[in-house]
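Have a look at this one.
Note that this complex is displayed minus one protein chain, with the remaining chains in position.
A, B, C and D label the chains in the order they appear, each numbered from 1.
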Amino acid sequence: MNKVVQMLLVLTSIGIISGGLLAVVSGWADPLIAANQKAATEAAIFRVKPEGKKYEQIKNAGFELYKVMNENDQNSGYALVYQGNGFSGKIRLIAGLSEDLNNISAIEVLDQVETPGLGTKIVEEPFTSQFLKLETSPKIDWVKGEKPDKPNEIQTITGATISSKAVVAILNDGISRLKKLRESGGLK
Amino acid sequence: MKKQVTLSKEFLKGVWDNNPVLKQLLGLCPTLAVTVSAINGLAMGLAATFVLVMASLLISTIRKIIPPQVRIASFIVIIATFVTIVDLVMKAKFPDLSKALGPFIPLIVVNCVILGRQEAFASKNNPGRAFLDAIGMGAGFTIALLVLGGIREIIGSRTFFGLQIMPDQFEPWLIMILPAGAFLTLGLLLGAVNVYADRKKRLEHESLVAHYKRVGREELIEELEVK
Amino acid sequence: MAISTFNGGIHPPEYKELTENCAFEIMPSPEEIILPVSQHLGKDAQPVVKKGDEVFAGQLVAKAEGFISAPIHSSVTGKVLSIGKEVTPSGFPKDSIIIKTDKNSSAEKILLPPLDPETITPDEIRQRVAEAGIVGQGGAAFPTYVKLSPPKDKQIDVVILNGCECEPYLTRDYRFMIERPDDLIEGFKLILKALGVNRGVIGIENNKPEAIRILSEKVKSHSGLEVISLKTKYPQGAEKMLIKAVTGREVPPGKLPMDVGAVIQNIGTALAIYDAIVKGEVLITAALTVSGKGIKNPKNLLVPVGTPIHDVIDYCGGVTEDAVKIVVGGPMMGVAQFDLHAPVLKATSGILVLTKEEVEKSPETPCLRCGQCVGACPLNLVPTKLARYSQLQKYEEAEGADITVCMECGTCAYTCPANIPLVQWIRLGKQKVLQMQRERVTN
Amino acid sequence: METLAQTETKQKVYFDLTTSPHLHSGWSTSKVMWFVNLALAPSIAAALVFFGLYQILIILTAVIFAVGTEALIQFIRKKEITWFDGSAALTGLLLALTLPPNFSLSATAIGSIVAIGLGKQIFGGIGYNIFNPALVGRAFLQAAFPVQITTWTKPNFAVDSVSSATPLAAFKFDKFITDTSSLALGNVGGSLGETSALAVLIGGIFLIVVGIVNWRIPVSMIIGMFFFSGIFWLINPQQYPSPVFQIFAGSFLFGAMFMATDWVTSPITNKGMWIFGLGISLVLVVIRIFGGLPEGVMYSILIMNAFVPMINRFTRPRTFGALKEEKK
Partner (left out) sequence: MELFIIFISAAIVNNFVLAYFLGICPFVGVSNKLSSATSMGMATTFVMVITAIVSWLLYNLVLIPYNLAFLQIPSFILVIASLVQFVEMVIKKVSQPLYRALGIFLPLITTNCAILGLALFGSMREYSFLENVIFGLGAGAGFTLALVIMAGIREELDLADVPKPFQGAPITLIVAGILALAFMGFAGMI
């Protein structure tokens, strides 16, 4: 009997102490983590919408979407967070869009697990800068191995055509959903 | 009767003779998964060492009051608690590193280096020895991860701790930072360690044989051979 | 007619052209003969003569001991020089009776009373076969009367006469088939009678069309007998393979042909039975092919049993410059000789003198897993694994892979491009496994 | 060696005493290997014709480093050094023929070292490796230098419609179908050995005729390809290429004739060979149709190599005469 009591006692007290300790630590850490996340999102939004000063999340969109306001508190467009399949897993990215949704201001890849040194080039400069001021209608298109000559085209990365195309597809997907949302009046 | 081992040996055994990764083949998953770069290896090593040291200290302190039946369960809860703390701290203070190490921080819980040490050592020794043992094992683990991470980073990305150290003409071998590269590198590393250990053993053996010959105690040589 | 055969096997060059047109020659008695008391499977025979005794050709010199054994008769007239250990073709020394031939003696060879094949009873056949010391001429030298006395509970429904002669070079059985077809059929009918079986099949590989033609013609007038043409493929003549080809039945591992209702006898055995019953002759003559590129005059010979190999070789003109290996038996299963004093035995079917070119082998390498040996093994074994298990002394695994089933036919080793001595390893492993099994029984 | 004739036959004499069988088929490891090297001659010729003489350097580099690595490791392990048995040379040659034209020589050397070192010698050398060494080398290169190894050059006599991309890549990314006669002749982009299906077939059929290559593997691969890719083609001929295209494009035939048939890394039983061949085709169709990469012959062969020990085990023939249920 004594043994069982001791067992229960020790285990329970270890449990309680550890639970308590964790509660304390997480009480300290959780706000920091949330702040980190918020700061990261915020920074990303303002990077893809450089003229933005304020933003608010549009709830009920069915996906992550932010309305961005400029210094005059006027609507200056949207920041869209969208994801889809890349070469070896999900690619999640954020794109800044003009008010009429016809132009991309900039994009940034938030999460990806592409091959380092190959697919990961979609995160880097020469590729991402192609999206500055890119036209989105009728849809974004890509070319391979040559310079793009239309305002809605980008060039794929050599050796990472699939990842490049995935980025384009994700954008097209997200933007078309956004457009539908606008038609149905969901952006109000 | 327990042999009294010198304190320095207590520490050093984990670094080489009983190196958890290279000799005991424990904790291989984090070893392979996070070592795409030296910094990741180091961070993982330190995180695991922290958990190992804290858990060992605590467990050896309260070892007398833990009933054997709930031993493992208590160990796991204690380890899990420290792991969660590390995880939360990393997320709060080093978000980038935490992202790079991914779910492998939580997985320290099941890293058998840690559980194994509690079971094999901390629960049977005083806190001082347990501390030294944990530090030693932690150091061995960290060194192994650092070496592996260093090799993979240098060949796979031309850099070491982020600094480019290979010439531009050197085309990085992407494979080194892919899963296949991890397996191949660790396999070759383990093989190399074995080659070295075998050689050392042979040399020791030979010198012992030579010594016995010198002092004219051939019968001892036979004993050696039997072993 | 579809050609019957079995799965696997190989087709080495036949080299039969060297001797297939050489009719049997009778070789004169040598200066002395050596008669090992063990020329058959089973117990050694017991000498009944002693040093200095005068003996006649056909006289009993050692009597059978126990059920599985065979008596031995002198093949010459002369005087017993000594009894002692002498080398035999197997390489192991055995107790042997050495007889010095008396060249001047005019004594006739001793015959048993001839019997009438029409009225003879099965028991009389068996008794005569035992008395005449007949052993299987197909190579195994199993006492024939034992084979003719199957236990009551075994139902035999077919007897197969083995005319395959699938080993390269050898043409002895072929010569018998074309030189003595009528006697052969008489002998075969005696075997059928002894066993009380109506169906007799003569299986012949289709590289001997002449033999098939002659025998097919002859069996027409005998009901129950037929000739089957078989695909030319080594080891078509192995018991299990022949039964499979002729009847479609498979002899299970560890079982005998009689378990599936068949008895197999060699062509030479049938003739020996004929000679013993109709002519009263005991088995003192070995019929054999002397061939190979290393012998000056290849021949088919009738040789007194006990003649040393070197006498036979000298009789055939000796060896050529490039001869390197002397084999007793066929090239696939025969034994290489190191001492040419070893004598011709009752069941010796051939002596081959092989040249460098014929036996040349390339260096051995590890197994390339080409699978040739697996495809070729007629018993569906995996020789490469068996050999490797044996090499690594993994005898339990070897047993599990049926190493004891192997009949050591050599097919696998012939095909192996890595030149691994597969049969040698398997032989060794098989012995170890059998030893293991025996120990298991005794424990 | 002393011969029989030099001694009196009556004396006790000692000669070649090896035990039976005393005859042998006459094949040997090195003879087999050199035959396969020889069978690759048409493919080498085609590579030089279509891609230029530089390719000879790739081939030489690969062969020299393969043979050198083999000798070095054998020296370190104190084993007999088998420079000339042709197997290391063959691995080097095959590796070279799976590389793209104008590939870097230093990377080629790395591939050869890996092929022999990690693909073969670490398992104990010839006969013991599980995976096809040349393909291990190539897979390593593909993972190490993915961009360089998918950079293709136009063949010398390219007509305009032929792009520098390989037919499979052209199909995968642009839905462009190359016509079969170009594929057969070799006037298309691709790695050195695979361009000319004709050259591959000449070599392959030679090997089948002399009995080195077991026909079951290539035949089962082709049947499997017809079947598996045929299913997709019948479902939607627009989206999925025809079986004939699948067979002639890329390195399918080259792999079927020279690489899937590697003795060491393919099954030893006849039934096993069928399973192996069909398995390669199945995996290949999956990769080509659903995967991110246009070609997967190398991967599908390597994957099936991994299954070979199990295939051998489960297709062990029933011992002659053993009852069905007694099979162990």
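As a convention for this text, contacts are C-beta pairs under 8 Å (C-beta built on N, C-alpha and C of every residue); 3 or more make two chains touch, one makes a residue touch a chain.
Predicted, not measured: the structure shown is a model, and the values here were computed from it.
In the full complex, the chain left out of view touches A, B, C, D. The residue touching the chain not shown here, chosen from D:Leu118, D:Ala134 or D:Leu278, is D:Leu118. In the complete assembly, the contact with the undisplayed chain comes from B:Ala33, out of B:Leu12, B:Ala33 or B:Met166. Screening B:Val110, B:Val147, B:Met166 or B:Ile221 against the full complex identifies B:Val110 as the residue touching the chain left out. Contact with the chain not shown here comes from a single listed residue; of A:Val25, A:Val48 or A:Ile104, that residue is A:Val25. Shown as candidates are A:Tyr55, A:Phe87 or A:Phe131; the residue that touches the absent chain is A:Phe87. Residues touching the missing chain, restricted to chain D, are 77, 118-119, 122-125, 128, 130-131, 136, 139-140, 142-143, 283, 286-287, 290-293, 296, 298-300, 302-303, 305-310, 312-313 (touch as defined at the top). Listed here are the chain A residues that touch the chain not shown: 18-19, 22-23, 25-26, 30, 85, 87-89, 115, 162. Interface residues of chain B with the unshown chain, by the touch rule above, are 25-30, 32-33, 72-73, 76-77, 80-81, 83-84, 87-88, 103, 106-107, 109-112, 115, 175, 178-184, 186-188, 190-192, 194-195, 198.
In this section, only the chains that are shown with their structure count from here on.
Computed from the mean C-alpha positions, the centre of chain B lies at a distance of 41 Å from the centre of chain D.
Averaged C-alpha coordinates give centres for chain A and chain B that are 37 Å from one another. Here the spacing of chain A and chain D, counted between their Cα centres, is 45 Å. Multi-chain contact residues, meaning those touching two or more other chains, occur in chain D at positions 146. Within chain A, residues 115, 118 each touch two or more of the remaining chains. Note for the complex: chain D touches chain B at residues 104, 107, 110, 118, 122, 140, 143-146, 148.
Here chain A touches chain D in the complex through residues 87-88, 115, 118, 144, 158-159, 161-162, going by the rule given at the top. By the touch criterion stated above, chain D contacts chain C in their complex at residues 1, 3-5, 9-32, 82, 85, 124-128, 214, 263-270, 273, 316-323, 328.
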